[in-house]
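Please see the structure below; I have some questions.
The complex appears here without one of its protein chains, the remainder shown in place.
Then we have chain A:
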Amino acid sequence: MPEFLADLLNQNAIFTATTVGHYWDGLVTTVQLVFLSLVIGLLLAVPLAILRTVKNPFVSGPVWLYTYIFRGTPLLIQLYIIYYGIGQIDGIQDTFWWDIFREPFYPALLAFTLNTAAYTTEIIRGALVATPHGEIEAAQAYGMSWLLRMRRIILPSAFRRALQAYSNEVIFMLHASAIASVVTIVDLTGAARDIYSRFYAPFVAFIAVAVIYMALTFLIVYCFRRLERRMLRHLKPLNQ
């Protein structure tokens, strides 16, 4: 940290170098948690969404059940079940899994990933179902196989349609990640809670963290807007 910044911080009663560092650590944890769960969730959601559109109910049924349960219950409950439940599985404490899941970070990551995967599956499914028939027929007429059709025609256009809804899901996930602080993870909200209880200054502690979350939210909105402008360029009116 630069000298003048440290000097400035040391004159402040609450925002000392220590507390700012604490907030920074919280920010890093929040970003890691949200980013990892979103990436893994998206990777899970694409095949699940394709399975969900299959006509055979024995294939699409389980996926439907999964998304129904995870979208119909609060994320907090899912987090509690995974966080408290994992230690109760018989024999897990003797395996290497226990070394991973003993840290609260990984149960939270698992809960967040499963939750966002369920929502994203439904978003992508909606986009897949909305594919114009003509596009699929044209691809079939060209003699494309199912895989090629998926890869070149259906998925790219579905991703474009899903973008808007997915940006909402990303923001939702950022905000939902605040509950990680409940299972002793020191994310942004956890840092704010620590600083609140240390200085008994609820306004400073929570408003500061609210501003950071807001900045992150606007950053996400900005990035998605850029991405949309790029990916939906062909839909823009000509003379603009």
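Here is the rule we use: a residue touches a chain if its C-beta (ideal position, glycine included) is under 8 Å from a C-beta of that chain, and two chains touch if they have at least 3 such contacts; residues count from 1.
By definition in this document, contacts and distances are computed from a predicted model.
Asker: One chain of this complex is missing from the view, so tell me which of "Amino acid ABC transporter membrane protein 1 (PAAT family)", "Imidazole glycerol phosphate synthase subunit HisF", "Sulfate adenylyltransferase subunit 2" or "Cell division protein FtsX" is its UniProt name.
Answerer: "Amino acid ABC transporter membrane protein 1 (PAAT family)"
Asker: Among A:139, A:170 or A:192, which one touches the chain that has been omitted from the display?
Answerer: The single option touching the absent chain is A:192.
Asker: Who touches the missing chain here, A:21, A:47, A:61 or A:74?
Answerer: Considering the complete complex, A:74 is the one touching the chain left out.
Asker: Take the complete complex as the reference. Which residues in chain A touch the chain that isn't displayed?
Answerer: Residues in contact with the chain left out: 68-69, 72-78, 80-81, 84-85, 88, 171, 174-179, 181-182, 189, 192-193, 196, 202-203, 206-207, 209-210, 213-214, 217-218.
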